[in-house]
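== chain A ==
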Amino acid sequence: MSNFFLYLISIMILVFGALTVTSHKIFRAAIYLLFTLINVAALYFYLQYEFIAAVQIVVYVGGIVVLIIFSLFLTHRVGFDLPEPSKLKMFFTFLSVLFAFMFCYSLVLGNEFEQSSSVASSVSINSIGRAMLNYGQGGFVLPFEVVSILLLAALVGSIAIAFKTKKT
Partner candidate 1 sequence: MNLSLLILIPALTLLGILLAPAKIARAIALGGSFAQLGLALGMLFAYMGLHDASHLAFEETHVWFAQWNINYHIGVDAISIAMILLTSVVLVAGVLVSWNIENKTKEFFFLLVMLATGAFGFFISQDLFTQFFFFELAVIPKFLLIAIWGSGKKEYAAMKLVLMLMGGSSLVLIGILGFYFYSSQAGTPSFDLTALSHLSLTHEQQMFLFPMLFAGFAVLSAMFPFHTWAPDGHSSAPTAASMFLAGISMKLGGYGCLRVAVYLLPDAARAYSPYIITLACIGILYGAFVTLKQSDIKLMNAYSSVSHCGFVVLGIAMFTRTAMTGAVLQMISHGVMTALFFAVIGMIYERSHTRIGSEMGGLFKVMPFLGAVFIIAGLTSLGLPGFSGFVAEMTVFVGSFQNADLFHRMATIIATASIVVTAVYILRAVGTTLWGPIKKAEFEKLTDATWNEKLAAGMLVASIVILGTMPLWLSDMIGKTTEVLFGNVIK
Partner candidate 2 sequence: MTKTKMNNYSYISFVLIIPLMVFLITGLFGKKLPALSGILGTVGMLIAACLSYFAAYNYFMVGGRVDGLYPTVIAFKQTWLQFSPSLTIDIGIMLDPISVMMLVVVTTVSFMVHLYSIGYMHGEERYSTYYAFLSLFSFSMLGLVISTNIFQMYMFWELVGVSSFLLVGFYYNKPSAVAAAKKAFIVTRFADLGFLAGILILSFYSESLDFQTIIHRMMDSNSPIFMNANAASFMGVSALTWALCLIFIGGAGKSAMFPLHIWLPDAMEGPTPVSALIHAATMVVAGVFLVARLFPVYMQIPAAHDLVMYVGAFSAFFAAVIACTQTDIKRVLAYSTMSQIGYMMFALGVSGYWGHGGLGFSASMFHLFTHAMFKALLFLGAGAVIHYVHSNEMGDMGGLRKKMPVTNAVFLIACLAISGVPPLSGFFSKEEILTAAFENNKIIYAVGLVTACLTAFYMFRLYLTIFWNKPFPLSEGGGHEVPGDVHHSEAPMTMKLPLLILAIATLVAGFIPFSMYVSADGTAFESEFHIIPALVAVTAGLIGIFTAVFLYAKKNDKPEMISAALGGLYRSAYRKFYVDELYLFITKKIIFNFISTPAAWIDKNVVDGMMNLIADVTGNLSESAKTLQSGKISSYVMWFFAAAIVLSMMIVYVF
């Protein structure tokens, strides 16, 4: 039964992903992206990482996709058809991408992964929070701070970039 969900989620991810990159309507593409991301979140649920799934939904679905849709509206008319890329380019890109995928897939199939023998630790929100703010062994406070600064910088930067320069 659980395998069924996994396959379902997987198929959804791939189909919506493919639609995202092939759709001719840009708005639809955004929506397909949204579905893809939701399905990725579902995958996380399936893996029992609820917190990650939540972050995925909040940040991606709630944040990024909305941001994208906003910018879409700022720059496009809604019914706008995306230009068709040349068939040749599509064909060759497809081939090379397929080749690369086969390469990576063969690597994964051929590789014997070594499972860590130790006991699985809890991934509750509590432990994640502790680990995130822990400055001792196994803590992530430094990357957390760095990322927060980065985020701030990005916010300020994006505002600065998007700021309308006065025409002199």
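The candidates were selected such that all candidates are chains of the complex that A comes from, given by their letters.
Please note the rule applied: a residue touches a chain if its C-beta (ideal position, glycine included) is under 8 Å from a C-beta of that chain, and two chains touch if they have at least 3 such contacts; residues count from 1.
Predicted, not measured: the structure shown is a model, and the values here were computed from it.
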Of 1 or 2, the one touching chain A somewhere in this complex: 2
Residues of chain A that touch candidate 2 when the two form their complex: 96, 99-100, 103, 107
